[in-house]
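The complex appears here minus one protein chain, its other protein chains still in place.
Chain lettering (A and B) follows the sequence in which the chains are written, and residue indices restart at 1 in each chain.
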Amino acid sequence: MLKYIVRRLLLLIPILFGLSLFIIVFVHALPGDPCSSILGEHTSPERLAACRQGLGLDKPLYEQYFDYMNGLFHGNLGTSATDRVPVLTEFVARFPATVELSLAAMAVAIGIGVPLGIAAAKRQGSVFDNVATVGSLIGISIPIFFLGLLLAYVFGVWLHWLPTAGRFNLRIYDFSKAGTNFLLWESLVINRNIPEFLDVVRHLILPAIALGTIPLAVVARITRSAVLEVLNEDYVRTARAKGLTNRRIDRRHVLRNAMLPIATIIGLQTGLLLGGAVLTETIFAWGGVGSWLFQAAVDKDFIVIQSGTLILAILFVLVNLTVDVSYAYLNPRIRYS
Amino acid sequence: MATGNVALRQVLEEPIKGSSLWRDAAHRLVRTPSAMVGLFLISLFVFVAVFAPFISPYDPTAGSIVNRFEPPSIQHLLGTDLQGRDILSRIFWGARASLWVSILSVTLGLLIGLFAGAISGFIGGWLDFWMMRIVDIMLSLPGLLLTITIVVFLGPGLNTIAFAIAIENVPIFARILRSSILGLKESDFTTAARSIGAKESRILINHIMPNALTPVIVAATLALATAIVDAAGLGFLGFGPQDPSTPEWGTMLTDTYRYLTSGAGFTAFFPGIAIILSVLGFNLLGDGLREALDPRLKR
Partner (left out) sequence: MMFEEPADEPLLSVEGLRVEFSSSSGRVHAVNSVTFELAPHETLGIVGESGCGKSVTSLAIMGLLAKPAGKIAGGRVIFDGTDLVTLKPDEMRDLRGRDLAMVFQDPMTSLNPVITIEEQLVEVIRAHDSKVTKAAAHQRALELLELVGIPNAKERLRGFAHQLSGGMRQRVMIAIALALHPKLIIADEPTTALDVTIQAQILELIQRVANETGAAVMLITHDLGVVAGMTQRIQVMYAGRIVETATTLELFAHPRHPYTVGLLRSIPRLDLGDDRALIPIDGLPPDMTRERVGCPFAPRCAWATEQCLEQDPELAPVTAGQRTVSSGPGATHRVACWNPATDAEGAQGAPASGHVSAITAATADRAAAAAALLAETP
């Protein structure tokens, strides 16, 4: 098992090289450059050239790649062309916000999706099953931004139940001991301040529902079909022939096997969330990685797009690795080979 | 028949059930109510898009600021927007933008993706290896961010959006076609066809391609749904058609949403409902197709 993990981690190195090469070629294949967007369209050719030289854009592509990779291995992901903040600094500051949002969204998706899928499968063909099936299909069909707007309007503007922007209330949150930017953990464990924690949770609810609805629907659908498939397996019939109670059959035989595809889809959806938070973070003014990279794209800030995309892609690969490892853990056929 | 015997007649008149994959699939599809609902929604969407000029009650670009933010009424069934334009007419015209982007992006993605997937699957070897590594890399990149980046650099507009979405679809189609070709190349019926001396080109055209394309058809249907959502998302972020006389659902949503508190009201959400219904249509059909085309799921 350990060998398997180490081998998968080693495989990350060529992936890293391939990814960075692809991203650099891709970004440079696009027309336009950051200097013209920083300096505006009516600037002198001299100033443009100076800017390009300053950013190293005048060098040939392979040299830029070499410089970039060299920096990468020294922990230097470059500096934003628009606000001169190192990419790594900005990322570290914003990443906790995206992690909290993604985890909350996945909690919504798994917490509701899995039980919903199981319940639908066990009542296959019933009214409940049909409603759940149609509901999850609608869930998949709702654009995130539309759902976000709807939630913000109904629960924020109209009912005034929940905040619709930011991660906390400035007047409540105590930053004297802060530093990690993991606000849920900080308020509960470090500050030990319940009102503060509840405030953070209240800010999290709407964005988490907006971001979690599609994974919820996907998880519910996969759970339903996985459970249905397992219910038809011969070993479930064997379990019934043994005279086991329904409870035990469900837990040890049905769910234990249905978990395999469910775990896979949960991992896949988590990987997609990291990049998919762009719209949610923009709507709810959430200071995370998504809204930052969106702004970088609008500003044509090459280096931020480049490094940010690279980090997200690596995270995606790492999440997939975690999924594969947990899959191997759940499935003895892989664990013992 | 001389004997006039019931049982015997049953035996002798029993039709020989010859059924092709496609006719079977069509038969199953028609009997799936959800797929039929999907087909209905899609027909509605396409009809509205094609006949927008004839069925729109008003000019989608004409309106007077005096009439802005009117609630639904007999004159304006879905009310009016910020500039007093009829929302229903704008939704009808907006369907054209969505239809155009989804068809263009999926067609383009299919052309490139299927070509890549086919040569990868048939030629194999190092070419296959490297193409699949590129596919892996593309699939690990955050999709929407990639699309946004492409649109930012190429400039906003429907065609750019379609191109950017197509790029996102290429690796998906390529991988699906490749893996089904690989599976079929080794399948029993290909071996059977080969063993009776069928020509390779014949096996390819008659046996492998029709079967390899079934998962692609499903993926393409679902990709049409994703394209509508992504296009609207880009419009929502401000990258839609810059010419204000071209209505686009995502752009309409942002335009009106800003004024929710100053009078726009729930009419702001109508374009969103249009998006959901058309996306739901493609998702329902895609689901139905998946079940109809995969005989293993038949129960």
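Going forward, a contact is a pair of C-beta atoms (placed from the backbone, for glycine too) under 8 Å apart; a residue touches a chain by one contact, two chains touch by 3 or more.
Here the structure is a predicted model, which means the values were calculated and not measured.
**Student:** Have a look at A:Thr79, A:Asn257 or A:Ser291 and name the one touching the chain we're not showing.
**Tutor:** Of these options, the touching residue for the absent chain is A:Asn257.
**Student:** Who touches the missing chain here, A:Leu12, A:Ile190 or A:Leu330?
**Tutor:** Hidden-chain contact among the options goes to A:Leu330.
**Student:** Could you list which residues of subunit A touch the chain missing from the display?
**Tutor:** 125, 233-235, 237-245, 248, 252-253, 256-257, 260, 330-333, 336
We take it that only the chains that are shown with their structure count from here on.
**Student:** Would you mind pulling out the distance in Å between where the CA atoms of subunit A average out and where those of subunit B do?
**Tutor:** 25
**Student:** Going by the contact rule at the top, pick out the subunit B residues touching subunit A in the complex.
**Tutor:** 34, 133-134, 136-138, 140-146, 148-150, 152-154, 225, 229, 232-233, 236-237, 250, 253, 257, 260-261, 268-269, 272, 275-276, 279-280, 283-284, 287
**Student:** Under the touch definition given earlier, write down the residues of subunit A that touch subunit B in their complex.
**Tutor:** 15, 18-19, 22-23, 27, 30-32, 133-134, 137-138, 140-146, 149-150, 153, 157, 271-272, 274-276, 278-279, 282, 290, 293-294, 297-298, 300, 305, 308-309, 312-313, 316-317, 320
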